[in-house]
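Encoded as structure tokens, the structure appears first; notes follow it.
The complex appears here minus one protein chain, its other protein chains still in place.
Up next, subunit A:
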Amino acid sequence: MNIVVCVKQVPDTATERKLRSDDKTLDRDAADGVINELCEYAVEEALRLKEAHGGEVTVLTMGPGKATDTIRKALAMGADKAVHLVDDALHGSDALGTSYALAQTLKKIGFDLVVLGSESTDARTGVLAAMLAERLGVPQLTFSNKVEVSGETITAQRVTDYGYDRVEASLPAVVSVVEKINEPRYPSFKGIMAAKKKPVTTFGIADAEIDASQVGLANSWSEVVDFAAAPPRAAGTIVKDEGDGGVKTADFLASKKFV
């Protein structure tokens, strides 16, 4: 099975994240870039499917030059090779532009299964997998906490408000995963060394036959008008429980008219 796992580099959530004052896009230089947490689960699931069914796992990342760190992390976990889509023309692409660029690249490199995280920690739109399925004309099995492949059939458990739906489709397909699906492995020392020698192909927009008028900040379908730091929360009252913590909390709730 030819599995492509889409991996995004995001600013570390442990550091302060910012937008750029010049073009109002995410400031990717202000914070350390790390692999999006849910993408680790996507890589893990891709590796497990490969281990069960054979084939190859290709990492696909669209992002600036420094996203190579994230690619190496996925390769160190065990992916076989990577495609890095990197081009200044892609900077500032919104979800429609990003999904178009990734779909073009996927058509170019081919796939039986595409695996994504269900959401990124920076933009948190949660729409990429559905957009890729729509653009590629293949089934979407998204928000999955379990995925199984048997021959040409793929089944998944789609997490819902009331529990889950068991859904079924035929390959090729797009899958997105939630964090309950597995426990991502840590790269071993051997894995980290091996990753350095694994092939990473760099694609520019021409290589993926991406139409420049469909990507980038100026061609996006949406724009940021302005932004501002939210006013900080006023410091709260913290009390130590002296046997009356519940009563004091009730007093506070009463002062706010909750009781």
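Methods note: a contact is a pair of C-beta atoms (placed from the backbone, for glycine too) under 8 Å apart; a residue touches a chain by one contact, two chains touch by 3 or more; residues count from 1.
Keep this in mind: contacts and distances are computed from a predicted model.
Think of the chain that is not pictured: of "phosphoenolpyruvate--glycerone phosphotransferase", "Electron transfer flavoprotein alpha subunit", "Sugar ABC transporter permease" or "Cell division ATP-binding protein FtsE", UniProt labels it "Electron transfer flavoprotein alpha subunit".
The residue from A:D69, A:E179 or A:D207 that touches the chain not shown here is A:E179.
Summary of contacts with the chain left out: across A:C6, A:L49 or A:L141, the touching residue is A:L141.
Along subunit A, the points of touch with the absent chain fall at residues 13-14, 16-19, 37-38, 94-96, 99, 118-119, 121-122, 124-131, 133-135, 137-143, 145, 155, 157-170, 178-180, 220-230, 233-234, 236-241, 243-250, 252-254, 256, 258-259.
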